[in-house]
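Only one protein chain is missing from this complex, and each of the others stays in its spot.
Labels A and B are assigned to the chains in the order they are written; within every chain, residues are numbered from 1.
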Amino acid sequence: MSGPAYWMLLVVLSVFLGAGLMAANYMEHEGHWITGMTNQIVWGMPHVFAIFLIVAASGALNVASLGSVFNIDQYKPLARISGLLAIALLIGGLVVLVLDLGRPDRLIVAMTTYNFKSIFAWNIFLYTGFTLIAAVYLWMLFEPRMGGFSKQVGWFAFVWRFVLTTGTGSIFGFLVARDAYDAAIMAPLFVAMSLALGTAVFLLVTLSIYNLTGRVEDWEWTKKLRRLNGIFVAVVLYFVAVHHLANLYVAQHIEVERFILLEGGAITLIFWVGQVLVGSILPMVIFFSSRFDALHWTLVGVTLVIVGGICQLYVTVIGGQAFPLDLFPGMHESSQFFDGAVEQYVPSLPELILGIGGIALALMIVVVAMRVLPFLPDLSHRSGVKP
Amino acid sequence: MAIVPWLILMTALSLLASVELAGAQVLGNSRAAELDQCVEPTEFMRRNHMELLIHQRDETVHRGIRTKNHSLVECIACHAEKDSDGQFVSINAEGQFCQDCHVTAAVSMDCFQCHATKPDVNAQLTGLAIAMTRPNCQR
Partner (left out) sequence: MKQAPTNAVPDKKRRSFFTQAAAGIALLTLAPGVRLVDLALGKKDETAVTGTVRWGMLIDTTKCAEGCVACVEACDTEHGLTGFNRPKTDAQWIRKLELEDEQTGKAHSLPMLCQHCANPPCVDVCPTGASFVRKDGIVLVDKHICIGCRYCMMACPYKARSFIHEELSEQKPHAPRGKGTVESCTFCVHRVDRDHTPACVEACSEAGHQAMIFGDLNDNNSTLTKVLGELASKQVREDLGLNTGVRYHGI
């Protein structure tokens, strides 16, 4: 990658990254009242983006796992970019998460003082551990003398990221207080989401880079991946369906289901149109139908999966909080503090920009690293991917 | 985590600087000015007040120990200066006891993002008033 296009891309990414940092600074300086977040919707847009990036980071390693764990030689050359993307997305997500803290200046406290019963505390280890393992994995891939170990490290990373996404899902799954969460299925749901979103992000990023550099003529290798992505999307949809069906069966949770599935206004719309139709059904049609097997359809499909993933996280994070806590079942509740009332969340610009800044940071890391080390195999004039 | 060695360096530098702060002064119109010395010898306080405060803060917040000697509230009660109208000035205002020295030493303190910067003039009276009306408090 080189030339004016490369520098142009860097400039664009820097602008988004700079805007993100300025937004974070503004939020920290003014306090969170300038965001859409309140005492009821305590996690907002930054968390939607951060969780998206973290979950996608874990899944971005899929292609590396196909090579090292499942022994599909075709994908081994793509393991490097897979590992790089995983690290970059994770860093992007974590930075957003940290910059949204009430006291980001106390990051050192978060890194040194732990309550080991907290899933957040586990996740700090899971995330830093994942970055470390992915880095070691990259080292094995780049260093010919260490190549023999790449399989073992690949296995370790494979297991680690299942634990990681289980941890991320459990952030919500273990919240007993809220009707929308409090379900163990959140863990496998997040694992499935990571597989679907990670593959989609991997395809979008690598295909875009190949397109920009015009280094490839054979797209055969994407066929298996897009089919796989379709299967992952189906698995996510399956877990979502089971989650909602289970909730619908439990009298205690029917109200929250009525809110998300029927009466939630924007949340309901985002669920049915964004998450289910655009994010799940359309991509499956594209990925499973031979009529849409052209490269540009693949690009459309993975973009829809990504949009759907953001919608899903929005419904999960915001929808789950917007619905009021029910302290006295069977009673109509009201107070000066908005008890019993659905909270209307309007994301503010700074939050949005901070989230997008995280994406820009992740892409920036990829783009810069690619210039330093040969992460992408040269696919030009060859049939299939070869080292 | 490249920030860690940087932090250590900065802390070390600021500690060095504090050694040179012979000029840090108790302000005239404060209770402290009437006393021979602080709760510990002045030199000790200059170098170690933060340790005492951090220790006391954990003791108070987590264990409910409310001795006064090393409590921040008492530092302020004693060191806060009154202006010509007899009103307390914020201890972190420019030229005031905490701020003056911390600016010179270039050490930022975030105590006063949360903690009151002036003594509570009503505290003791209120305390007494509270003591006299405790209808339902029983052990």
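Assume a residue touches a chain if its C-beta (ideal position, glycine included) is under 8 Å from a C-beta of that chain, and two chains touch if they have at least 3 such contacts.
The structure presented is a predicted model; accordingly, all values stated were derived computationally and were not measured.
Undergrad: Going by the contact rule already stated, which one of A:132, A:327 or A:373 would touch the omitted chain in the full complex?
TA: Selected residue, touching the omitted chain: A:327.
Undergrad: Among A:102, A:147 or A:374, which one touches the chain that has been omitted from the display?
TA: The one listed residue touching the chain not shown is A:102.
Undergrad: Going by the touch rule given at the top, which residues of subunit B touch the chain that is not shown?
TA: The missing chain touches subunit B at positions 31-32, 35-41, 44, 57-59, 61-69, 73, 76-78, 113-116, 119-120, 123-125, 127-128, 130-139.
Undergrad: Mind pulling the subunit A residues that touch the left-out chain?
TA: Looking at subunit A, the ones touching the missing chain are residues 28, 30-33, 38-40, 42-43, 101-104, 106-107, 109-110, 113-115, 117-121, 124, 171, 174-178, 321, 325, 327-328, 330-339, 343.
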